[in-house]
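Report on the structure given below.
Heads up, one of the protein chains got dropped from this complex, but the rest are sitting where they should.
Let's turn to subunit A:
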Amino acid sequence: MEKVIYVNETDAQRKPLLPSASSSVMSGLRLTAGVPLKDRDDSVLASAAGAPVKHTSRPIVTGSSVIAMRCKDGVVMATDTLASYGSLARFRQISRLYKATDHCVIGGGGDMSDFFELCETVRKETTLEYCYDDGHMITASAIHQMLARIMYNRRNKMDPYWNYMLVAGWQHGKPVLGYVDLVGSHFVSEVIATGYGEYLGLPLLRKAYREDITVEEGKKVLQQILTVLFYRDARTIDRIQIACVTEKGVEISEPTKLETEWSYKAFISGARASDVSTW
């Protein structure tokens, strides 16, 4: 099986400049002439030269749903391992779960490059906390709040990080689960699903949720829901990862293949072109 690619393994190098953008002559000035290509700041020089400032207006390489449930003894969270390029299943072994601290995991959907950059930002913060070496470590709810501030700040610049993220953690003997999205909306809840999972997964999560549900039960529920999503969401594949955060720490599973069953009558008959459809 191919090796799964994690956030901290991805190439952190910035996108190289497009020569056409940096040599545009809008105000009659060639500000970038003679400057080595690698030393130019894309957006600054482009706007100084009179070109418009460019903002993210749509996600490019995207991840689909993230689903999670807060259980009695921890939190479980699950994603598939696909990063799509439009409708193309472009990267099939991308991990969308990031272990932020020993007791916090972040799951992300939406634009994957934005997600990886946010994970880098979180990593910087946790590294800083580690270097303080004073017995304090940033909690999951603090990471949740920090992400919400970052997202809201970027949205106010009309240049959002195009993501939906879930933050799961274990702190002060309690499980926490929070949501944050590209406009800075954020809340905590016992069950959360993003993207397509919000429509198809959330009702199933609510149905399965009990106050005394355990992490082991929760994992099974998430696996079932991801199977449903795989059947219905065209931006999903059948390879998943499940993370759980308990008192013992974060545990992220190796990518596993979902078991699927395609011989249901409705699947077969529903695929016939002659069927009368309400769609």
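Side notes on the structure shown:
Methods note: a contact is a pair of C-beta atoms (placed from the backbone, for glycine too) under 8 Å apart; a residue touches a chain by one contact, two chains touch by 3 or more; residues count from 1.
In the analysis below, contacts and distances are computed from a predicted model.
The UniProt record for the undisplayed chain lists the protein name "Proteasome subunit alpha type", from the options "F-box/FBD/LRR-repeat protein", "Proteasome subunit alpha type", "Meiotic recombination protein SPO11" or "dolichyl-diphosphooligosaccharide--protein glycotransferase".
In the complete complex, the hidden chain is touched by one of A:T79, A:S95 or A:S141, namely A:S141.
Mapped onto subunit A, the footprint of the missing chain covers residues 132, 134-136, 138-139, 141-142, 145-146, 149.
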